[in-house]
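Left out: one protein chain. Kept in place: all the others.
Chains: A, B and C, in written order; residue numbering restarts at 1 for each.
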Amino acid sequence: MAVRVAINGYGTIGKRVADAVAGQPDMKIVGVTKNRPSFEARRAVELKMPLYGATDKGVDALKKAGFSVAGGLKDLLKESDIVVDCTPEDLGAENLRTYRDHKVKAIFQGGEEHDAIGWSFNANANFRDTLGKDYVRVVSCNTTGLIRTLYPFHAAGAAEDIYAVMIRRATDPNDSKKGPVNAIEPALNLPSHHGPDVASVVHALPIHTMAVKVPTTLMHLHAVVVRLKRAMSDQEVADLWSRQPRVMFVKGAEGFVSTAQIIEWARDQRRPRGDLWETAIWGDGFKVEGKTLYYYQAIHQESDVVPENVDCIRAMLRVTDEGAKSIEVTDKAMGILRPGARVEVPARAP
Amino acid sequence: MAVRVAINGYGTIGKRVADAVAGQPDMKIVGVTKNRPSFEARRAVELKMPLYGATDKGVDALKKAGFSVAGGLKDLLKESDIVVDCTPEDLGAENLRTYRDHKVKAIFQGGEEHDAIGWSFNANANFRDTLGKDYVRVVSCNTTGLIRTLYPFHAAGAAEDIYAVMIRRATDPNDSKKGPVNAIEPALNLPSHHGPDVASVVHALPIHTMAVKVPTTLMHLHAVVVRLKRAMSDQEVADLWSRQPRVMFVKGAEGFVSTAQIIEWARDQRRPRGDLWETAIWGDGFKVEGKTLYYYQAIHQESDVVPENVDCIRAMLRVTDEGAKSIEVTDKAMGILRPGARVEVPARAP
Amino acid sequence: MAVRVAINGYGTIGKRVADAVAGQPDMKIVGVTKNRPSFEARRAVELKMPLYGATDKGVDALKKAGFSVAGGLKDLLKESDIVVDCTPEDLGAENLRTYRDHKVKAIFQGGEEHDAIGWSFNANANFRDTLGKDYVRVVSCNTTGLIRTLYPFHAAGAAEDIYAVMIRRATDPNDSKKGPVNAIEPALNLPSHHGPDVASVVHALPIHTMAVKVPTTLMHLHAVVVRLKRAMSDQEVADLWSRQPRVMFVKGAEGFVSTAQIIEWARDQRRPRGDLWETAIWGDGFKVEGKTLYYYQAIHQESDVVPENVDCIRAMLRVTDEGAKSIEVTDKAMGILRPGARVEVPARAP
Partner (left out) sequence: MAVRVAINGYGTIGKRVADAVAGQPDMKIVGVTKNRPSFEARRAVELKMPLYGATDKGVDALKKAGFSVAGGLKDLLKESDIVVDCTPEDLGAENLRTYRDHKVKAIFQGGEEHDAIGWSFNANANFRDTLGKDYVRVVSCNTTGLIRTLYPFHAAGAAEDIYAVMIRRATDPNDSKKGPVNAIEPALNLPSHHGPDVASVVHALPIHTMAVKVPTTLMHLHAVVVRLKRAMSDQEVADLWSRQPRVMFVKGAEGFVSTAQIIEWARDQRRPRGDLWETAIWGDGFKVEGKTLYYYQAIHQESDVVPENVDCIRAMLRVTDEGAKSIEVTDKAMGILRPGARVEVPARAP
């Protein structure tokens, strides 16, 4: 029987999680909430997703605009096994009380503090430890991206120290209010929160992070240096990544000279919304010099956490006890590239 | 029997025309050309589109990179009833000689000069006059957008004078080389070429145009003033547009406050590549004051000419003699909104 | 004896007006207000401008940060013959009551509504009618730019109709919060407010305006079409503009292909802050076709109203009754180019 999933907050993340959940063989969407009669609310209706108001005011606003509204958040919770909270940053902790009152499990997004939720999740890193939990945070897009490519070094006991600078997109592509238009803004509170965020999932990873905001909307880009405990070859590193789920390779030599071409590739693939759920590593943009590994990776801020949310549902409801199994089901349903898939020209014919 | 279509230049426009043609009930792609072993070339292979080199050098480069290449442009032309030329600007005139030598009809894009090709096309405006032609230019994205919303005023004999300013996106989203990063660049050669371009299809339309380039990649935006021959109401104007194919309405009140949200809508609709084939008019951003009509429209530079290319194929090969019939088939196959479709919240329940 | 001028709001406009006033032979700054201990406040101190708090809270905040504060706004008003209100948009009307209570004349900026202030000003257009007024609005940067180049057509009775589209910079260069980063945003309320704003100074000018916001910080750019009552030559038009104060010419052929090079020119001239007080017209980017004149002009949003504020002070306090005289004094003190100055290569030697 399909797990009943509610989405609280049908926005940038919420609508993507809703689509991904709806496409899983073992899950269904029982409703989504919205507070304003926007084109996104209308899209939910087109997709036959039952529409609820996130607040009483929202119910009224939607009704006034002619929407057929199934009820408020509390009504929705009664129909749900689990709710994925995709409300704006910092509302989550307050919402948690509501979910607890209604005895519904809840997933929160990376905008919330770890301490406010109590547990943080990444499918590859701590699925098993998340089994049966009631309240879990899926870490942010940047943190998810870092864990995906750093976890194997951690698992192999290969990382002495990690230095990562996050060059963050200014705002999502669907926003036209926020800047900067022509400036670079550093995150002055040092080190940036990304290091502790990674550590909330992969404890004791020796990572040091800084972050800046730049005028682009497409993707984040990470510049990472790993001091290895022992010298490795480029091939060893590539092999390590090739076994990781949700990691893909792109090459500058094939036209991927910036984040622009990565998104173009995703559009060409007919990915919904041009999303890139995988973390993209430049196959010709990483290098080991002795014990120092340098690499760049690009992170699609709108979508890389979506499959993680799906897996998190399975862990919390114990749909399966195996992370690898969940990842396989999720990835197949969504069309995520298999581990190690390379974006490259076809092999030369023999 | 399906018409055999070749695409010369599988880039931003070419790959979209290829997809659209491949989806038509009465057409098929016999091959596409490419000159470099890029991720776009690989995508063509994934889509089972026979890959040709556009030049001898291209054939070699592709083969060297391991691609299976079906031949050169001349080989492709032998298999084709018609070729859609999507090569970079200003190569078209030279290519025309090759097509003529091979007795293959050819469609060119708006980057070519009207005089170099001899005939210009818009599906709604001059389908019938294009029947059986050998060499035709589908006018540019901006010109197509202008014709779509201005033609009905012309047909109704309602326009005294038209003033349009094109605020053009700097470059396509998949490009990271061109600017400007932080400047506005006027087209100093006045009036801009858009007026004569419109007139190459709709003769004697009294249009005056100017253009600037601005640092964005998503869409062009037009600010248009029409001096009407007689006073009209907002409703009359809306009705005129509502009968036009490939014109859609968006509303600021529903969240469409800029081009960013229009593209978001197209992404949410699961449009391939987030494309918007229609010209988007702001339903709450046009106004008639006496005999003066003001309106804004947004143009998706990457895709609005795609359905026009499809219709142009039918006209030139006389697949049908009726423009309206061709438009209907094209639009159904592509998923283009029906005329007058409004992007708005559902009507209030009774 | 020098006129005593207060600046309420030492920000983007206020600090520029303060500098300009301080440089006039017949004026002096008696104080400027600020509410936060920022680097701008510190700059006022460095320049020996007496620092006041705009509000009681501001006085406290500045004192707490170690600034020597001369008092509050009311203290400053007691020392002043006139106050230039450069506070954020829409605070002006409220401030007007304070100024009236203190019997101090006041100038407001273009962010205020004409009706809230009662009179609007441009030095060249209505200096004489402004003599002795108590509360006056200096119209906005865009409106000032339009008046400068359109007024001569009005004065010559040459304009039948005017169509202007303002392509506006997203935000000032010193701001990093506001967007859009990658979108074009139309002003949906049509026609835009610029037409009525022009008419608040030059009554009955038949102008129709639209406006969009684009991701740049340097300058606004206007695309203007004038339907002339009679055919004119390019030279006649150039001559008309060449007699106007605060109008300058740039040429694409000399490297001015966008707003970027205009600002570069101002920087090279050692203009303070790289400001451009003049309205820049492209000498090779305007054209008359029959009775239709097309032209582009660039507007430095941060500074073009500064000399207008200076002249407005003279008009309101009747320092002189002659606008031309005031303009001459202002322009000489600031280093503004004389009317008709052309930015071009030196004439060929004989």
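We adopt the following convention: a residue touches a chain if its C-beta (ideal position, glycine included) is under 8 Å from a C-beta of that chain, and two chains touch if they have at least 3 such contacts.
Since the model is a prediction, treat every value here as computed from it, not as a measurement.
Annotation: of B:13, B:65 or B:170, B:170 touches the absent chain (contact as defined above). Only one of C:175, C:236 or C:284 touches the absent chain when the whole complex is considered: C:175. Note that of C:111, C:196, C:272 or C:340, the residue touching the chain absent from this view is C:272. For chain A, the residues in touch with the chain missing from this view are 161, 163, 165, 167, 169, 180, 182-186, 188, 190-191, 208, 210-219, 221, 223, 225, 227, 252, 257-260, 282, 284-287, 289, 292, 294-296, 298. By the touch criterion stated above, the residues of chain B touching the omitted chain are 170-171, 173, 175-183, 185, 215-217.
What chain C contributes to its contact with the hidden chain is residues 15, 36-43, 45, 65-68, 173-176, 181-182, 217-218, 250, 254-261, 263-265, 267-270, 272-274, 343-349.
One rule holds in what follows: only the chains that are shown with their structure count from here on.
The distance from the centre of chain A to the centre of chain B, with each centre set as the mean of the Cα atoms, comes to 35 Å. Each chain gets one centre point, the mean of its Cα atoms, and the points for chain B and chain C are 41 Å apart. Chain centres here are Cα means. That of chain A falls 47 Å from that of chain C. Touching of two or more other chains is recorded for residues 180, 182-183, 185, 215-217 of chain C.
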